[in-house]
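== chain A ==
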Amino acid sequence: MGQNQMILVVDPHSGTPAYRQIMEQIRFHVDSGLLVSGDEIPSTRKLSAELGVNPMTVSKAFVLLEEEGVLERRPGLPLVVSQRASREQRASKLEQLGSALQPVATMARQLSLETEEAVELFRRLLESNEE
Partner candidate 1 sequence: MNDLKAFFTLAGRDAFFWLGALGLGCVSIVLLSINQPHAPTAAHIDIFILAAFAYPALAGWLAGALIQELQSCTFTWVLPGVQDKISRGFFTFGTVATLIVVPLVALQGAPYNPLVLGALGLAGYCLGSVYVNPGTKRGAWIAYLMTVGVLFTSKGLGDLARSHPWATALATLAVAAWFSYRLLRVSTFRRGPFRLTTPLPGAFFLQRSQRFERQKQAQRTSTLSGWRPDYLGEDPWKWVHAGAYEAFGPLGFRIVGKAINSTWVLWLLVGMHAWIEKGDDAFGVAFGKTLYDVLFRSPHVPAYGQDGPYAMLVIVIAALGGVLCLKAPLAPDSGYLYPLSRRSLAQVTFRGAQAGATLLFVTTGLVCVVVGLVTGYLVGYETELDFFPFFLRPLMATTVLLPLLHYGRLRLRTSDLRKSENTYLYLSFGIVGFVVLVGLYTYLAPLVFTSPWDEFAISLILLVTSRFIYRVQLDRYFTNADLA
Partner candidate 2 sequence: MEYPIQTENLTKRFDKVLALDGVSLAIRPQSIVGLLGRNGCGKTTLLDHVVGLYLPTEGAVQTLGVDSAALGHDQLSSIGFVPQEIRLLDWMAVEQQLRYVSSFYPQWDSGRQARLLQDLDLDLDERVGALSTGNLQKLAIILAVCHHPELLILDEPVSDLDPIVRARLLEFLLEVLREDQATIVVSSHILRDVEKIVDWVVCLDDGRVIADAALDDLKEQYSEWRVSSVGGELPQSFSEPFVLEQQVRGREGLLRVRADRANLSVFCVTHGVTVETHPLNLEQIFPLLLERTEQ
């Protein structure tokens, strides 16, 4: 149970609030296995210094992730990835992929593609990457 190094990137000029960007990236790290249960998260102070953002932004992200159950607070110790997070990985993963696919689906509809064509395309793309 060490502390994985994770690199987060925040773009302050994107329209997405910074705290949301942090949340999404931490969730992604958890779902993709780069962070596992019990891994420690850097402190608010340290992370905000590293990212060059307001510490309130970081603490807001942490609080919300805690409410979601992705992170866990232990008394007197840094935040960790919760046990539950790893268990609920599958649901969360699908959720993440779902929101990424939403604009793609819209595009497919706009291009008037048949559902089967689009799905076939998606399958081919998935399989080609596995090689």
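These made the cut because all candidates are chains of the complex that A comes from, given by their letters.
Operating definition for what follows: a contact is a pair of C-beta atoms (placed from the backbone, for glycine too) under 8 Å apart; a residue touches a chain by one contact, two chains touch by 3 or more; residues count from 1.
Owing to the predicted nature of the structure, the values given are computational and were not obtained by experimental measurement.
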Chain A: touching candidate in this complex (1 or 2): 2
Footprint of candidate 2 on chain A - complex, ascending: 12-20, 45, 48-49, 52-57, 60, 103, 106, 109-110
